[in-house]
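Sharing a structure here in structure tokens format.
For this view, one protein chain was removed and the others were kept in their places.
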Amino acid sequence: MTAQHSRWTHHRTVGFGYVAISLAAACVGTVLSLLMRLHLTWPAWSLPLHGLILPEEYLALVTMHGTLMLFFVLTVAPQSGFGNLILPAQIGARRMAFPRLNAASMGLTGLALLVLLAAFFVPGGSPISGWTAYPPLSATALAGPGQGEGMDVWLAAIALFSLASTLGAINTLTTIVKLRGEGMSWQRLPLTVWGWFTAALLSVLVFSVLLAALAMLFCDRHLQSGFFLPTGDLVNGVLLQHHGDGSPLLWLHLFWFFGHPEVYIAILPGMGLTSMVLANFAHRRVFAYRLMIATTLLIGFLGILVWGHHMFVAGLNPFAGSAFALSSMAIALPSSAKVLSWLATIWRSRPRLTTPMLFALGFVSLFITGGLTGPILAQPILDEYLHNTFFVVAHFHLIMAMAGIFGLFCATYYWFPLLFGRLLSEPLGKLHFAGTLIGAYGTFLPMHLTGLAGEPRQYAQLTGGGSGPAGQLLQTTLPLQHGITYAAFFLACAQLPFLLNLVLTLRSHLLATPNPWSATTMEWASQDFDEASTEDKPTGLVTYRGPCHYSEDGVSFLPQWESGATSTLPPE
Amino acid sequence: MHSAQAIATGQRFWRLPVDASAHGPALDTHLLLNLWIALALLALAHLILLAGLAFRRRASRPVHTLLLEYLPLAALTLLFAFLAARAQQLWAAQRYTGASLTAMQVEVTGMQFAWYFRYPGADAAFGETKPTLVAPGEGNPLGLDPADRHGADDLVTSQLVLPAGREVDLALHAQDVIHGFSVPEMRLKQNAVPGQTAHIHFTPTQPGSYAILCTQLCGLGHYRMQATMLVLPPAAFDTWLQAHEAAAGKRGQP
Amino acid sequence: MKGRLRTNLLRWVWLVSLLLLGIAAQSFGQGCSQCLDNTRATPPAVQAAYRKAIYLLGGTGAALFIAGTLFIRRER
């Protein structure tokens, strides 16, 4: 390693690369979801230049939307994107531990995205088995269009992504453990860093399990093994030729061992950021700070042990269902502790309602709303009714997708002055917030109702299923589905002020003050030492205390990098 | 807007579907209890959130960690423990034990993209099936082995007809990929996984016709993989069964 | 400070494990030695193998998670 680093391996370059990747994925994913909504509401609507959306094309939309959003947006942007942009500065370091490895994993992630998008253009189109890719549907080209080359491309993309994520997470972990600046003891780490740390630890542990499962699925597809295939499986009139008495359940176990921690990887950085932003604008210390650290770790730890709650009705032993139900219920406790702490932090604090603060509050609201249906779905007997209905769609979109996106917007508005030296416009930001909040609730709250009415997800069509009781059951929710589609379009349009805001702000010449939010964490000190420099010199910054030191009246504050008496401030 | 119309015309799309099984009412009660609790907590949390924001005067920082964090947490722990325990009771009652020996046996087979139902016939035994013999075009979608005498009187239908008030033991199979057997009106859901048998038992209580849906993504026809469950009064069911078994028996004889 | 976090963590672990134990005891009081229904066609050996695999996978994951968090505590 030389004193001079290349710009290409600078952590900010890598971070912006990740953000660009996830922005591209988010745009494509959003368009796909809107197409799904259009088709679901007006089945006869034909896509310009394409024609009617066929059932298999609808499922391809489902699969690609899920894969893009979960992997390339919710995993990449908060963890790798903002992790790289902010993390080093926040722990008083100038760089990530392994800059070249970092750039390589960003490149791999980009490559994975390109490979995934290539699935649209291979014969048969993109895969139709959802982001969970349950075999035997995903194990043979006979199972449907898109399950041939499309599925192979999908496997390759996700394998690349797993590799990249593991490497990126190793980098994050090493950076946090080893590169903390002087005085940055582990109790002084901002909760954001704890979120990144836990998420990275989970990534290291679970992405390789996914990789192993992908390798085995590949063998099943092309080498006639039967890890996930039972004997005598007859697909499309053809008896599958393979050896062994595998079981699709095995895939479910391996996949969800990855899949459940994956959703925590997506949301933990957002939780950490929300805590810090709430404290920053409420001008108070995060309530029960050490408990927040403990709950972050506990959520991650329990996250490893709850995967079976995705499989209550999948043919699992009912006792295993009970055990997983209990561990899943246990996660409700650290999550509740977090919500209580957030509520206590802002209680009667007269916070400054800036745009990042609003998005953090929105995160709290969505986390509560989406989270409260979690314990319901963790009860196997209720999951028996609600499994794979729109209720589940509503649950995970609120708590993971929408809360995750709110965390991302919060990060964007909050750190924009740090990254670009300019403040995003507040009026436009507030408009963006209001629209997004209304759109998010408008889209996903009604889905609870259609789910309770028994409507399954992943149905390409809700009409035309015949006049039997099934057709009638599905049609009862159609009026609501119309409303949901309008709300989804409203939600998408609500992002326009944001784009406008970005363009206007980047073109403006109004520069922000060095620490416009009066923040206390280390990244805001970094403007002293020219963060963008590629020179590998120590920052010379010392951390003197934990984050969020504010006086009782909330007027004065003491940032982490200032030496000085803390005696004017109340004890922690 | 359609939804506005629907609300105005009083269309009850927000209701749970009819509950027509013996274990259903308990499940519904528990579900509604859960939903009300969730709604109450939701309202409470948002009230606290908004109230905390609305106060114009800043309060001194809350320091009573015990009071503000651990006490509500203990209460929530008790609440969740209660809900979990209640759910476990219901789950155990339904799943931990098998169907009674007198339960009616029906085999359900899912395949891309249809459900087939098989009744064992007079001998109360299912005949062997072989994947090599499957020929939907020739009226043998399940691959019944003609050499097996148990299979001769088996009745295969595409509609699940059941008597009201009698326990049913369904044996779920899948021929190709994973399917999800779901009857919302019976509060019933269980995946049919190829290569293994999943048993599920329940007692329909109200005669009527109900929707059977596939709830596990199974391919391009997933959305139209539907069937009907027809619950008949016991007498009507007996007539139906006899008529069909007679027909099936005739077909089974060479 | 360290001490307090440890106490907090310990308190949490106790709370959760007590809860788990309490409810688990409740559910095992249901006469569940049969486990008949869904697994009738799955021989005990296979179920045992699944159990073993679940313990192995979950146990290793949990152990490594704890090891990872210990790294950060060991470093200053």
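Going by the order they are written in, the chains are A, B and C; count residues from 1 in each one.
Everything that follows uses one rule, which is that contacts are C-beta pairs under 8 Å (C-beta built on N, C-alpha and C of every residue); 3 or more make two chains touch, one makes a residue touch a chain.
By definition in this document, contacts and distances are computed from a predicted model.
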| item | value |
| --- | --- |
| Chain not present in the shown complex, as UniProt names it (candidates "Dihydroxyacetone kinase DhaK subunit", "Cytochrome c oxidase subunit 3", "NADH-ubiquinone oxidoreductase chain H" or "Protocatechuate 4,5-dioxygenase subunit alpha") | "Cytochrome c oxidase subunit 3" |
| Candidate in contact with the missing chain, chosen from A:Ala141, A:Leu250, A:Leu353 or A:Leu500 | A:Leu250 |
| Residue touching the undisplayed chain, where the options are A:Leu113, A:Met216 or A:Leu343 | A:Met216 |
| Candidates A:Ile170, A:Ala460 or A:Cys548 - the one touching the absent chain | A:Ile170 |
| Which residue of A:Gly66, A:Gly107 or A:Gly232 touches the chain not shown here | A:Gly232 |
| Touch list for chain A against the chain that is not drawn | 1-4, 97-98, 101, 166-167, 169-171, 173-174, 177-183, 204-209, 211-213, 215-216, 219, 223-227, 230-232, 242-247, 250, 253-254, 257, 514-515, 518, 528-529, 536-538, 540, 542, 555-559, 562, 564, 568 |
| Missing-partner contacts on chain C, residue numbers | 41, 43, 45-46, 48-50, 52-54, 56-57, 60-61, 64, 67-68, 71, 76 |
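Everything that follows uses one rule, which is that only the chains that are shown with their structure count from here on.
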| item | value |
| --- | --- |
| CA centroid of chain B to CA centroid of chain C, Å | 29 |
| Between chain A and chain C, centroid-to-centroid distance (C-alpha), Å | 26 |
| Residues of chain B whose C-beta touches two or more other chains | 77, 81, 84, 88, 92, 95-96, 190, 196, 198 |
| Residue numbers of chain A (touch at least two other chains) | 249, 291, 315, 318-319, 322, 326, 329, 333 |
| Chain B-touching residues of chain A, taken from the complex the two chains share | 54-56, 59, 62, 128-130, 134-137, 143-145, 229-237, 239, 245-249, 284-285, 287-288, 291, 313-315, 318-319, 321-322, 325-326, 329, 332-333, 336-337, 339-341, 343-344, 346-351, 353, 361, 364-365, 368-369, 372-373, 375-376, 378-382, 384-385, 387-389, 446, 449-450, 452-454, 456, 458-462, 464-466, 468-474, 476-480, 482-483, 486, 552-554, 570 |
| Interfacial residue positions of chain C with respect to chain A in the complex | 1-2, 4-5, 8-9, 12, 15-16, 19-20, 23-24, 27, 32, 35, 37-39, 42, 47, 50-51, 53-54, 57-58, 61-62, 64-66, 68-69, 71-73, 75-76 |
| In the complex with chain A, residue positions of chain B that touch it | 1-6, 11, 13-17, 27, 30-31, 34-35, 38, 41-42, 45-46, 48-49, 52-53, 55-62, 65, 68-69, 72-73, 76-77, 80-81, 83-84, 87-88, 90-92, 94-96, 111-112, 130-132, 134, 143, 175-178, 180, 182, 184-185, 187-191, 193-196, 198, 209-224, 226-229 |
